[in-house]
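Heads up: the structure comes next, in structure tokens.
One protein chain omitted, others in place.
First chain written, first letter: the chains are A, B and C, and each begins at residue 1.
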Amino acid sequence: MSEQPLIELRHVYRTFKQGRQLIPVLQDVNLTIAPNEIVCLVGESGCGKTTTGKIIAGLLPQSEGEVLFQGRPLESYRGKERAAMRRALQIVHQDPFASLNPAHTIGQILSFPLKHHKMVSGRAELRRRIWELLTLVDLTPPGDVVNKYPHQLSGGQRQRVSIARALTVQPKLIVADEAVSMVDMSIRVSLLQMLHDLRDKLNVAIIFITHDLALAKYFAWGERIAVMYLGRVVEIGPTEQVIGNSAHPYTRALISAVPEADPIRTRSKQRMKLRSEDIPKLTEIPSGCAFHPRCPFFVPGVCDARVPTLGAAEGYAQQVACPPLTEGLGLREYEAAAEAPVAG
Amino acid sequence: MAQNDVVMSVRDLSVNYLTERGPLQAVNRISFELHQGETLALMGESGCGKSTLVMALMRLLPSNARVPNGEIHYTTRDGRVIDVLKMSKGKLRAFRWSECAMVFQGALNALNPVIRVRDMFYDTGRAHGMGSKDAVRERALELFRLVRLDPERVFNAYPHELSGGMRQRVLIALGLLLDPQVVILDEPTTAVDILTQRTIIDVLMAIRDKLGFSIIFISHDLAVAAEMADTVATMYAGEIVEIGPVNEMFYRPHHGYTLGLLEAIPSLAAEAEELVSIPGSPPDLIEPPPGCKFHERCPFAVERCSREVPPLVDVDETHRVACFEADRVIAKARETIQA
Amino acid sequence: MNLGFGAAATLTGLLIGVLCSLPPLGLALKHRLYRPALLTLAACALGGFSAGLWGGALMLVLMSGVVISYAYVDREDPFTSRASIDEVDFSESNWEFSLRKMAALGRTVRASAHALVRNKAGFLGFLGLVFFFVMIVFGPLFIEYDGQPHYYDRLKPGAKTLFQGPSKEFPLGLDWQGRDVLSHIVYGGKNLIRTSVEAGLMTTVIAVVLGSMAGLLGGVVDQALSALSNFILTIPTFPLLVVLAGIITFDNHTYLALLFAALYWPTLMRAVRAQVFSLRERDYVQAAVALDLGLPHLIFREVLPNMISYIVVNMIFTIRGAMYALVGLVFLGMVPVQEPDWAVMIYIGRTRQVIFNARAASMLLSPIIAIALFQLSLVLFTRSLEEIFNPRLRRGL
Partner (left out) sequence: MWRSYAFRVTVQGLLTLWAVTTFTFVMIRKMPGNPVEVVIDQLIDRQQLSYEEARQQAAGLFDFDPGQPLIEQYADYMNKLLHGDMGKSISSAGTPVANQIKRYLPWTLFSVGSGLIISFTLGVLLGMAMAYWRGSVFDNVLTAAASLMYGIPDFIIALLLLLVAGVQLKLFSMEDVLGGVGQDVHAGLNLPYLKSVVQHAALPVITYVWGTVGGWILTMKSSTISTLGEDYIMVAKARGLPERRILTAYVGRNAMLPLVTRLAISIGFVVGGSVIIEFIFQYPGLGRQLAMAIGTRDYTTMQGIFLVIASAVVFSNILADLLFGMLDPRVRVGGEE
């Protein structure tokens, strides 16, 4: 990519304190997002995708490593530049019921950032801008919602307001953290399509965080997907490749496990058998590749010996963190996997 | 009885909630039959009445709910037919769990946090005269093995010591303790991770085939229904708008809402796809719209839909739909869905 | 001439009130809003009468808002237009803008009034508080304070004995010196209530400031404040007050209130801190942080509006606690006796052994019932407060 990345994570670590224990939530995460790009972060609960999103949005400092915005570390921004940088990075949360302050009307919620950052001059322009924003997120006519309180709107409408609020400050990047998972499925798609349209119209990049592979595939078609497991990115690359020609055994396991809304196909799908169904606790992350105790392609002495880093693998266009693949050993089913699955 | 293997037959069942603004029609004139060993999936979005319906089947409705009309007939293994809605309190208590058990969403707190898992099994066993604690224990450990849990450890654990997926499986085991004929599953795979969801689906299907009970499960996830169900019913605004065998429903939908849902679900297997969402939002159930409740959001709606309520009519022996424009829907479905 | 609080409960005050009612009244009549017009007149007159220019002006603003909110309903809002953005006119004159703001204020007032009336227990409490307010402010207009002792040789005119039960002439009877109990009730609540309210206000201010500091800043500040509050919470408050009273002389009511505040703040502070902590994690606060709206916005726009009912309810309970402690101190004789005062009436009842005098019942029961009623009103009133401050309940306006 000749263009300078919008956001770059370099060896980012994040730990949380729980009692006296330190819990590593993110380990050595490297990620670049180009302007106007869509990247999906996919993974199960506890894989660190939300933490990554919060760090990118500037809501959480990293414990170690660097986060660069347009080539400079976030911490190096000062004064006006810092304010502009903060505004450029916005977040849309998962829960439409918690993301809007119940004490204010929709009009007020949108006017606070517009007024505070002097994005508009004068009342007429303020109201014009609110009208514009509400139309932009398909809340038409705006008069139906502008004077309402959040509790008077449906979940989908609220999520649109959240997006409009993020747009008030003309961001360059929006982190959408499970932004549609609590919305009814019949209207999810329209929200996703709206986000796509906004990306095209307003030239923003979107980081879309989800646990739903099919949704990620739909949203990031033609873009990139990163799969995370226990605080690390295990596979990243073009969506068509990651989904259609997955490299990492974990990604393969996920894809084989997902049921499909197609009775014949879903019943005839090949399921991958894991060696263990237990997800390790974050306090006891296995050595080497964190997936090795469950991985059916486990190679003793390789997978549990060294922590894999993302790299190219033969036959795959994406990057993958799997020693047998990156070191050219290839995947061979582990003998024990043929036996009965281990009880949970 | 027309068919001998019907275990549960629901006719014309309605449930209203009393609210400040007036009665809310949560379930409206629903009828269906559940056969032995059949898995029936009730599909629908939040607020469509699916939870209310299954609560009514076990008479677990909250105190502000009323059942103005309807019948629920249950056939026991020895052929007796029970009217669930007319049962006395004592008989109802015996009916619950031993004939018809329910698996609640395990990620929420469906297990009493202050007592051990084993005590919940003992309680249930004692309440239904299962004999000694040892008998309960033996059965529980056997069930734990079936649902792929470490029997001894889980049996003596407190709920908070178990992960979400494990709790869900404990609930499944608890539901099967008394070998019921019907098991109701409430969103069994919602809010659990993908790989855990896979385990639960596999476990459920394996023990269903082994023990031979019938399942009614409610979910908003079409994919799970596609995988597990024999029969699928779509619910919209308190009504069953379409019901039929799983392949019929997924490949030959006759109702605009069923088709709409199918067109809104992304698939992993497909290449780049065109998805369409259903415009608008579900209607107010206190003052529902006249005619077909879906007509305001339906691309197939004609003038008649806003006047008359479409009756549930047979498409064929097993497939029924409540839509005036079913022909146009199926024609459209043939274009978009390739089986 | 004094037009401020000095004009309270005088003809001037009433006149101020009526004058203040004229603008909204005129507007209401012009729009044929007769019920609001009547309410306006009553509210403004009462406001002026009870607090002079301050009350009158406040009512003038509030009632204008109410009237405008009725009259403003049909006004066209550009947001409702379905035309394209270039065809809609968003400009608004200052006059229209202030009208819109006034109408919003009026709607809030109306919603609060509805919420107040909706909860029966809360409304009862409100009426109780209004009763005491009216009694303290307007009582002196009609009842003269009877502070001089009367003795058997010169009984109060119209009295038969020193301790006289309720009669037509003396509705609450006479006390141990033959003085009119009613007058002591009317005059004796002011200091007690004022000190309690001051204590409640000070406690709330201290608790909210420290609690928000602990919650928002965290770290060392939080730990230090938590340790301090834990320490104070461990000390039994009332015995400490009693001990302190043995050492210091409480002759200044504001000092006393301050002392209460110094001992009572930890409970509320911990609650505020916990609330701030939980609110800080809310998504909408996080969004405000991401939008870089600044600390004042976070405190005053995002956090406080969602805590206000909680804080006010707690303040009322603190007022209640302060009054309890105050009466207790007086009862034990730990505070210099200053008449007229409800608590002092009970204290005298105890020290003069009239507790056991069956005829003195009225003199003792009157302040007891007054205190009980006031405290009960406070507790009941809190029921309405939650509804008043909850935006979810402001529907349909």
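Just so it is clear, a residue touches a chain if its C-beta (ideal position, glycine included) is under 8 Å from a C-beta of that chain, and two chains touch if they have at least 3 such contacts.
Small disclaimer: the values here were computed from a predicted structure and weren't measured.
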Residue in contact with the excluded chain [from B:Val6, B:Met58 or B:Ile216]: B:Met58
Listed residues C:Ala115, C:Ile319 or C:Ile346, member touching the removed chain: C:Ile346
Residue touching the undisplayed chain, where the options are C:Thr195, C:Gln286, C:Asn306 or C:Gln375: C:Gln375
Missing-chain contacts mapped onto subunit C: 121, 230-231, 234-236, 238-240, 242-249, 324, 327-328, 331-334, 346, 350, 355-358, 361, 364-365, 368, 371-372, 375-376, 378-380
Those residues of subunit B which, in the complete complex, touch the missing chain: 58, 60, 92-98, 101-102, 104-105, 108-115, 119, 123-124, 127-128, 158, 160-161, 171, 174
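One rule holds for everything that comes next: only the chains that are shown with their structure count from here on.
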Set of chains whose contacts include both subunit C and subunit B: A
Pair of chains with maximal C-beta contact number: A-B
Whole-Å separation of chain centres (CA-atom averages), subunit A against subunit C: 50
Junction residues of subunit B - those touching two or more other chains: none
Residues within subunit A bordering two or more other chains: none
Touch list for subunit B against partner subunit A, complex: 45-46, 145, 148-150, 163, 165-166, 169, 193-199, 201-202, 220-227, 246-247, 250-251, 260-262, 264-269, 271-273, 275-279, 281-282, 339
Residues on subunit C engaged by subunit A in the complex (per definition of touch): 77-82, 85, 88, 90-92, 97, 282-284, 286-294, 297, 301-302, 305-306, 391-392, 394-395
In the complex, subunit A residues that touch subunit C: 57-59, 83, 86-87, 89-91, 93-95, 98-104, 107, 112-113, 116-117, 123-125, 127-128, 130-132, 135, 140-144, 146-147, 149, 151-152, 162, 165-166, 168-169
